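Complex shown without one protein chain; remaining protein chains in place.
Per-chain numbering from 1; labels A, B, C and D assigned in written order.
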Amino acid sequence: MEYRFKGHLVEELYKDYRIKEGMKACMNCGVCTAVCPAAEFYKYNPKNIVNIVARKNEDDLEELLKSDTIWYCGECMSCVTRCPRANAPGLVVMSLRKLAMRSGLYMLSEKGRQQYVVVKDLCSNILNYGYCVYPRTFDYETHKEFGPVGKWINEHLDDIHARLGSNLDGDGPGGLRRIPKESLDQLKKIFDVTGATELMEQVLGDAHNEAVKENLTDEEYFMEVYTKNDPEKHLNH
Amino acid sequence: MNSQIFHPFVLPFVLGMAFVLTYCLVGLVRVISQLPKDDRKKFWHSLVTPKTAWANIRDLFGDCLFHVKIWKRNPVLGYMHTAIAFGWFMIIVIGHVMLFTLKPLQGIEVEGLQGMFTNFYYPIFFKYFAEETPVFAFLMDFFLLMIISGILIAVVKKIHSKIVGVKRVMHFGFADSLIRFALWTIFPFRLIAEKTNIMAFWWLYSIDLLIFMCMLPFTRYMHIPTEALFILLRHAGIKVTEPRKGYALAELYSCPSCGLCIDACPMSVNDKMSGNTSAYFMKKLRNKDTEESQRIAETCLMCGKCVMICPLSIESCDIKFSQRASVPYNINSDHSYLFCHSERSEESQTNNQKPRVLYFAGCMTQLTPKIMRAMKQIMEAADEEYQFMDENGGICCGRPMMLSGKTAEAKAMVEKNTELIKKSGATKLVLSCPICYKVFKEEYHLEGIEIQHHTQYIDDLVKAGKLKLNKGDVNYVYHDPCELGRAFGVYDEPREVLENVGNLKKAKSEKELSICCGGSLGSFTLTQQERDEITANSVNDLMFNNPDEIVTACPLCLKTFARKSPVKVKDIAEVTAESL
Amino acid sequence: MIVEGKQKIWADYQKDIPDDHYFYVRSCIRQSFWPASEVTFLDIVRNKLGKDFYENAYHTTCGGIAYHSDSIPQETAMTIIARQFALMHESGYENYVCSCITSFGLYTETLETWREFPELEAKIRQYLWDSCKKEFAKPKYLAHASDMIYKFRFDIAKQMKFPLVNVKTGKPLKVVEHIGCHYSKMFPSKGFGGAEYPYVLVGMIEAWGGEVVDYPERRHCCGFGFRQYFIQGNRGYSVSNTHKKFESMEPYEPDLIITNCPGCPYFLDRWQYVIAEQTGKTYGKDGYGIPALTYEEVAGLVMGYDPWDLGLQVHQVAIEPLLEKMGIPYDPKKKYQGVNGKDLGVPQCPMHIKSV
Amino acid sequence: MDFGFCLSPSSHVKMDSVDLTTFNRLKETNPDVNTCIACGSCTATCTAGNFTEMSFRRLLLMLQRGKEDEAKKMIQRCMLCGKCTLVCPRGINIRKILLDITR
Partner (left out) sequence: MKENILIIGGGAAGMEAATQLQKMGLTPIIIEKSETLGGHIAQWDRLFPAFHPAKDVVDKMLDQVKGVKTYLNTEVIDIQKDNDGFHAVLSNKQKIDAKAVILATGFDIFKAERKQEYGYGIYNNVMTSVELEKFFRTGKDERINNPKKIGFVHCVGARDVKVCNTYCSKVCCTTALKQACEIKEVFPDAEVYTFYMDLRMFGPGYEDLYLKTQKDFDVKCVRGRVCEVSEDMDGKLVIKAEDTLFGKPLKMTLDVLILMCAMEKNKSINPIQQKLGITDNSDGFMQNKDMYLGMNSTAQDGVFVAGACTAPKSLPDTIGEARSVATQVYNYINR
């Protein structure tokens, strides 16, 4: 299969500052796995990931980038505190994820393809509103755990924020104010110069192509990726 | 001479005899009824088939009376057994001849039931009731003395077994000691009674016979009547199916506990382990001590030396296998993966179309890569079209699974290997491991494919002039692997090959007497230390003539000896390859 | 438990931050889910304590959530942060305080990475110039808003009306403190009390009369996990981790949970509802659940703010049992009202977890 | 209500509640089960391991960590060839143990 950085995955990975910072040498003591919230529930072992990265083997790395494994981490960084060799498995995972996305290998795993959802939601929130999370795009129907109170909040969003002192979509400072256009423009420019726009367009493009392949609309594909949940495949019994 | 037709002292004998005959009859019916239907048919058939009938007669005399096999091993013991068995047999025969040729009681005609009754005991107490002619008297005395001479040897053997060349003897309980004592005294009492006619000795003689016969079924002396049945069953070609039923039962009771297998057993390197020998196994199983018999069955190395040395050729290993199989293996072995993962083996088959020789190294040989390398060199030097079946790892031949008594479980492996071998199109299968060799020979159905161990194969190549070997001046000793030597009689081929590459020295025990290396997969429970002791003993035996190198033909023997040997241990393939 | 041992560690992990003149940066999650908390924070520091906390209308998200969801490159997040620093610098401030823990972690990580790799800082400086024509100065002091409340905890205690005490029994309330993972797990020295026994919330609880509960899974993550929550199919991870924490704290019968991360109270609150819906199990007394509050809400409560001004009605777990324990008066009718008593209806009652 | 996800089972080895009946029984007849140093020789040489996940050292751990079912499943793969026993540096009679586990 063809993908970007083929034959140069290791080289590319080791350019990432997070690898420089978080990948020293592992002695396989297992403290990261012991404390890891993901290792308890997923077929996941951060120690093994660090070992594969340390091995610098192109084939192993390709396998890893193609797999669901790197997408189980919750980036809580609890592992960072404890590692006796000052590795940061959490940071290593972040750089792996970035490489998986840039190389296109992320599209080969169920959990990797989910990047479409977060990239689409979070980047559009940032570029449109200047916030990662924005209440008007936080919908009860797709977040049932928001609960009856959440449903009530969604239904009376303006009233409740007004009651609680937000400056929802207002001018000037204050919570949830409308970010001035010049600031939004600056965010867009930052996205452009730092590669976020490129990454975002790539992910949206990959998803679109995949949707076409699966004979789905982008929206249908989005919902499929958003809801797909196969416990047997991922859970660690 | 007493002019009576009856004296009460005959009663103990009559009782004893009646008991033992009844017991044997019941036992006979039991054994025969326990045989599987087909086996029973075979048995009846064998009795009337001239060939087997002749063999029966030959062995009944040869084994039961003359103990030919014991003579071969140890003439003193042979004489001892013959003297007692044949002597006793003869005085019974002569007694009967006298009964019918000489009128025991002149003037008194005893007929009908009473006649049968008196004829029952007359031959046993003949001298009391009748006069012998001088010729008969001489014969009787001769055989009686012959028996007593045998008994004297037995007494000596009991007191100091080494004098008669036996290191270890069985240890028996009270019952066995008592019956032995009875046996030893029967004939001296008879002699004294006959010569002195003191009534007390006639009584003692008869009571001894009662003791002997009443205890017979419960002691090792049961082998005397059972042996005859066993010989018949063996000649009928019947095999062991269950550890304590039918044929196995006949074998169990045929074992005379002579103890010859104790010295032969490689485990007899110390007192504790000598308790694991077949004689004890048979005894425990006879006594229904399942726990102990299971333990011994699992400890046995299955080298087959006890079977080889047994005067009766009792297949004790087969009984041990069936004993092992009697313990359930609660795992449904699943070797279905073998059939999903065949690509690997097929891969290596594509590069060579229809080879003449298919080489299967086997699991153990994978642990001794030097054998594999040597075999490759040899086959290349001989310019053979060959294919290496398990160069990248293969499937077990199935023998270890069978050794544990899991015949059905082994089938999956046999099937898969058969499939691979047949697919290769080769006409000859060469194996490096005798363990594999045995199972391929016995359990695989590879019609049209010649199966050879590499010793045979190399020998063939040398004889065909395909291999030119340079003779060196190294002194070799050859160790016969159990499953190549004793199992298939492959003794000469390796020796001939070695004669071509160096000087062959003799081991102390060779060929069928060779001592297991101690590494055998046959044993499940021997600890490493115990195995090491066995190995050390076997190495000592091989080092008898101070060879420079030990050569064997089994990867497992090679690995095992390497632990303990003071000199280099090599496989015959290695030695051959070095001499190319 | 040997308290002296902890005190020793707390004494070792004290960071030096000034108590005034901060450039205040909001949190995406906090302003969306707990809008009144930020309002309360600013009210306390500005009006009750008279401090200078400046908010600039042009500041944006730090991008931390997108960064930790692997949606934007590290350079993007760093350049957004550099822009925020530039705004601070332009506004004449040197001290930077943020409301979000993810932000706090990211700011710390960024500053540490720049320290270790100055060439990366130079690169970001260039990016910022290329995109915004701005230049930044790194803050002299970086703090999280909970650090400020911790620092002012005794000042707040002086104005305290309702201590963390059960008015019926007179005993201190049992309080679970939950620290956001990114507060000090990556850089233990950057948080009050370090990574293992953080003091930032414990200090507040102690100062306001509560009793701290130390349960086995105290240090465990709430389970947010960024992408593990944002994608519905992954939420099992998130709820399972919260579940694990509640199972561990349950025997201690805590009265309330106090958090310094804006996300954690959302998960600790809403997952109690989900666990109840899915398994029928509720934590806390009488099936009400255990309230999980922000430190601003707790500070507001002890200082006598109206519970509905503090936004306690936007929690799914009912707050009333806690208010009653603390003896805080409240008007049940006003709970779900809008501005000027506007009728906004009442949320539905969940199946298992009780509401008043 | 269907949220589209649910609580996941924990994979932690809970040493407090592990059932060690089989392992303890095994230990009585084979005290050397305790002496495994997890060097992996058995796994590396395993004939069945060439095709499957079969690994004796892991199997012993499974029994000690309450995964008896998994262990029994793994044994099904074993061909009893005994190579593991030959290579074990601690001289553990592995084949015997494998047989005993099943009894």
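To be clear about the criterion, a residue touches a chain if its C-beta (ideal position, glycine included) is under 8 Å from a C-beta of that chain, and two chains touch if they have at least 3 such contacts.
Model, not experiment: these values are computed from the prediction.
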Exercise. May I ask you to name the displayed chains that the omitted chain touches in the full complex?
Key: A, C, D
Quiz item: Taking the entire complex into account, which one of C:Glu196, C:Glu211, C:Asp306 or C:Glu324 touches the absent chain?
Solution: C:Glu196
Quiz prompt | On chain D, residues whose C-beta touches the chain left out of the figure | solution = 11-16, 27, 31-32, 34-35, 37-38, 57-58, 61-62, 64-65, 90
Quiz item: So that we can see where the missing chain sits, which residues of chain A does it touch?
Solution: 24, 27-36, 39-40, 45, 47-48, 81-86, 236
Quiz item: Of the residues in chain C, which ones touch the absent chain?
Solution: 1-2, 4-6, 8-9, 194-197, 214-219, 251-252
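Definition applied: only the chains that are shown with their structure count from here on.
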Self-check item: Highest C-beta pair count, chain pair
Solution: A-C
Quiz prompt | By mean Cα position, the chain sitting nearest the middle | solution = D
Quiz item: CA centre of chain C versus CA centre of chain D: separation in Å?
Solution: 46
Self-check item: Chain centre separation (chain A, chain B; CA means) in Å
Solution: 74
Quiz item: Tell me, which residues of chain A touch at least two other chains?
Solution: 40-42, 145, 227, 229, 231, 235
Quiz item: Mind pulling the chain C residues that touch 2 or more other chains?
Solution: 232-237, 239-240, 244, 274
Quiz item: Touch graph of the chains shown: is it line, ring, star, complete or other?
Solution: other
Self-check item: Of all residues in chain B, those that touch chain D in their complex
Solution: 298, 327-335, 337-338, 341, 363-364, 366-367, 393-396, 398, 400-401, 403-404, 406, 413, 519, 521, 524-528, 556, 559
Quiz item: Which residues of chain D touch chain B in the complex?
Solution: 45, 47-48, 50-52, 72, 75-83, 86-87, 91, 93, 95-96, 99, 102-103
Practice problem: In the complex, go through chain A and note every residue touching chain C. | Solution: 16-18, 20-21, 37-38, 40-42, 71-78, 80-81, 88, 94, 97-98, 101, 111, 114-115, 117-119, 121-123, 126, 130-135, 138, 142-143, 145-153, 155-156, 159-166, 171-177, 179-180, 182-184, 186-187, 189-196, 199-200, 225-229, 231, 235
